[in-house]
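Omission of a single protein chain aside, the complex is shown with its protein chains in their original locations.
Order as written gives the chain letters A, B and C; numbering starts at 1 within each chain.
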Amino acid sequence: MWLPFCLSGPTKIPTFGSQRETHPPMSQIAELQRTASQVRRDIVRMVSQAQSGHPGGSLGCADFLTALYFHTMDRKPGFAMEGKDEDMFFLSNGHISPVWYSVLAHSGYFPVSELGTFRQINSRLQGHPTTHEGLPGVRVASGSLGQGMSVAIGAALSKRIDGDDHMVYCLTGDGELQEGQVWEAALFAAHHQVDNLIVTVDRNGQQIDGSTDHVMSLGDLPAKWAAFGWDVLHMNGNDMADVVHVLDQAKTHAGKGKPVVILMKTEMGAGVDFMMGSHKWHGIAPNAEQTESALAQLTETLGDY
Amino acid sequence: MWLPFCLSGPTKIPTFGSQRETHPPMSQIAELQRTASQVRRDIVRMVSQAQSGHPGGSLGCADFLTALYFHTMDRKPGFAMEGKDEDMFFLSNGHISPVWYSVLAHSGYFPVSELGTFRQINSRLQGHPTTHEGLPGVRVASGSLGQGMSVAIGAALSKRIDGDDHMVYCLTGDGELQEGQVWEAALFAAHHQVDNLIVTVDRNGQQIDGSTDHVMSLGDLPAKWAAFGWDVLHMNGNDMADVVHVLDQAKTHAGKGKPVVILMKTEMGAGVDFMMGSHKWHGIAPNAEQTESALAQLTETLGDY
Amino acid sequence: METQTFTQTIFGRFIVTGKKATRDGFGTGLHALGSTHLDVVALCADLLGSLKMNDFVNEWPERFFQVGISEANMMGIAAGLATAGKIPYTGTFANFSTGRVYDQIRQSIAYSDKNVKICASHAGLTLGEDGATHQILEDIGLMKMLPGMTVINPCDANQTHAATVAIADHHGPVYLRFGRPNWPVFIPSDEPFVIGKALTIKRGEAVSIFATGHLVWQAMEAVKTLEAQGISCELINIHTIKPLDEAAIIESVSRTGCAVSCEEHNRLGGLGDSIAQTLARHLPSPQEYVAVDDTFGESGKPEELLVKYGLAPQDIVQAVHRAIKRKG
Partner (left out) sequence: METQTFTQTIFGRFIVTGKKATRDGFGTGLHALGSTHLDVVALCADLLGSLKMNDFVNEWPERFFQVGISEANMMGIAAGLATAGKIPYTGTFANFSTGRVYDQIRQSIAYSDKNVKICASHAGLTLGEDGATHQILEDIGLMKMLPGMTVINPCDANQTHAATVAIADHHGPVYLRFGRPNWPVFIPSDEPFVIGKALTIKRGEAVSIFATGHLVWQAMEAVKTLEAQGISCELINIHTIKPLDEAAIIESVSRTGCAVSCEEHNRLGGLGDSIAQTLARHLPSPQEYVAVDDTFGESGKPEELLVKYGLAPQDIVQAVHRAIKRKG
């Protein structure tokens, strides 16, 4: 069960129409959930070990990134920076690097054991993702917010020039939407009909100083994207079945002259009870006791790094 | 007669409801038109004399700025940077400095004769407006687009702190709305209920490289502002009666918890036949012959500088 | 203990009294201004806790504006508030206080001569684990190139507090740079902060060490070693990079004959280059740079990074040896 997330303005229930796909089999969903559980353990352990990093948004996006890499994206073996003839993903809200690193490692881009180097000196797993140390899977640095969508658009344009019909995906935070560059990119993508691009917004309603409503309200967010000319979908980002379904759905919306945005309702800290329900765990590390408590809530499914 | 300007999406006819004011007497409109005619002459002569500058947007906004300074704004004699206990105006699209300089001079901020120094070395009338040379009437530099609305918001907040119930006005270009900072400011003003602010957009549909539709479409602009939480009004910026009317109207929309934006339809180059109908006269100066032809179309009403 | 005793002996009134982050000094300074300067207002771009602005915000909520994650807008709003007579203090990380908003500062604040105080935390490598996207090493250079901008980088929490307070009474735009980690506190809490006036930590004959920000402490550690080696060092704290105290620099180098500049900044464009220019124009002398060697930083603990990127006391010791060796 999920509800479209809409802070104000009319509630839009997305209708999927004739192109609606059948849901993937439950076995696949369960498999993805198992992976996501391990990803969550990795996140907690990485941030705990480094005693710094951003567990809140990472946990919230664990289901989405797991589904994206293990179900949705058409990826080629190995890693080529240029991403020709495969789908590409750009993480704009770079602070949730832990979730991405875990998913990348489990996807085979680099050894899972390397997760233990997160945020330590001489590591390829920088606090915020970067190409600078040559970590496979990462195509651009992020961390300073608001830039990733523009980069994703560039990659999408390149695919268009090259006649490559693969997709480009991008994830942004919701607080991040307060950066004007996001709306520059939104205008551009609509004007240039960049319809091989699917942007997902992590609509957890939280940022550093409090809820987005409190800090700088995004108001009627679906209306904003619609007014900027985007095709707007909704997703419950912590319901794996819905994630898989809406991602499948989104692909069928591509190629129709409009860029696609998925407003993904998540819970910051999802999966760890004491990290949920507020903005507090945006960017702090759990102590030993908290780590233990968190891990007790997350089944080890693929083996800890 | 005027039509609300709406490039795409549903046409919204503004309804003025119970607070509708009566139109000002025709004599006042005629007086303002006379002033605007002189302002247009000044613009043409300044740009022609300097052989550089931006006549197109300046001519299009001549009626608006004339009405704003001679009808709408509550101004104090002299010039105080801080603008306490008076209305304040910020020009964000600084390239249309000629129209502002002319209106400022005729409003008494500095000698009309100084218009003859426009864009010349050692002048206070810089190519783009600035406080740097101490020109009375100007409160912040502009020219690099997209910044003025934020500054106007700051002034409006200050008035709120000080319990000063005067208004803050701001003019922006429409191409200028492609700058992300504008949407940062839009989000802020709605969130903080900056309702002592009236922003006008010069919706001439043109920018340097062509029409806004061609260069980077603004799509459904009323919907964008509405989705960002603003109270949206429409105006025919080249119909003095409508300008005066909608400016009066806008004031009655202030103080109601929402920032107010007026989408002002204008014609780039308005008043000079060969400068209208395209983007071509955004930023070039007329030669001697063209200057003569332009001036022949504009009655000298207050005496040339 | 040893350090303290030594410091007491050698550095006169500069005695280590504890450890505190420079941003804490900003937080207390801003809070102090709240009651003395009613025109001071504060803005923050979703980093209240990091900037230590909470005390001010809690006591004067009506003089605080949360702008969310929109730094460009914050700079414009600050300019507008200043236009109307307020003294706005903006708060965000150093990267987002400068590079992110350079054009906004340039036009709406510097060129417009607005009385805005741009207060920037988490400058340099010592922010640590967040890594290079956040570790700006160019901000001094960015801000010093703006005509009319005052650029200040205090060396400890006390000096940051004093600078935060002092700039309120200076009319004009100011860039105030400070950092994240706990750091030794050794400037007396009653030491007056004079904008543009270099602060001599210790007199000496063989070399002039000019240090700013966190590197002042590193230089003090280096001087301890050097003096033990019998090298008499002059150590000057250049807390104000602009306007630069050229007279103090020239006077010192005219006696010592060589210079070492120390900063948590790229070797290009920072304090070192300001000193090099001063010397090139007035007193050409050997100068050695202790600075990041034109590379990006990375994640790690502050102390580890200072070592890896050549900003440790030992690097200053070596730079001093090189500088002295190069003297005529």
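In this text, a residue touches a chain if its C-beta (ideal position, glycine included) is under 8 Å from a C-beta of that chain, and two chains touch if they have at least 3 such contacts.
On a predicted model such as this, the values are computed, not experimentally measured, just so you know.
Note on the undisplayed chain: of the listed residues C:R180, C:K224 or C:R267, the one touching it is C:R267.
Note on the undisplayed chain: of the listed residues B:Q28, B:S123 or B:Q193, the one touching it is B:S123. Per the touch definition above, the residue from B:D42, B:D63, B:D87 or B:E176 contacting the chain not shown is B:E176.
The residue from C:S35, C:S189, C:Q229 or C:Q277 that touches the chain not shown here is C:Q277. Shown as candidates are A:L65, A:L125 or A:A141; the residue that touches the absent chain is A:A141. Across C:T126, C:N237 or C:S285, the single residue that touches the chain missing here is C:S285. Across the interface with the omitted chain, chain A contributes residues 81-84, 88, 90, 130-132, 139-144, 146-159, 161-162, 180-181, 184-185, 187-188, 191-192. Seen from chain C, the chain kept out of the figure touches residues 95-96, 98-100, 102-103, 106-107, 111, 132-133, 137-138, 141-142, 144-147, 259, 266-269, 272-277, 279-281, 284-289, 294-296. By the touch rule set out above, chain B reaches the unshown chain at residues 50, 52-53, 94, 119-123, 126-128, 130, 132-133, 141-146, 175-176, 178-180, 207-209, 212, 215-216.
In the analysis below, only the chains that are shown with their structure count from here on.
Where touching is counted per the definition, the chains common to chain A and chain B are C. Averaging Cα coordinates per chain places chain A and chain B 42 Å apart.
Separation between the centroids of chain B and chain C, computed from CA atoms only, is 42 Å. Distance between chain A and chain C, defined via averaged C-alpha coordinates, is recorded as 37 Å. For chain C, the set of residues that touch two or more other chains comprises 67-68, 70, 72-73.
Multi-chain contact residues of chain B (touching two or more other chains): 146, 180-181, 184, 187-188, 191.
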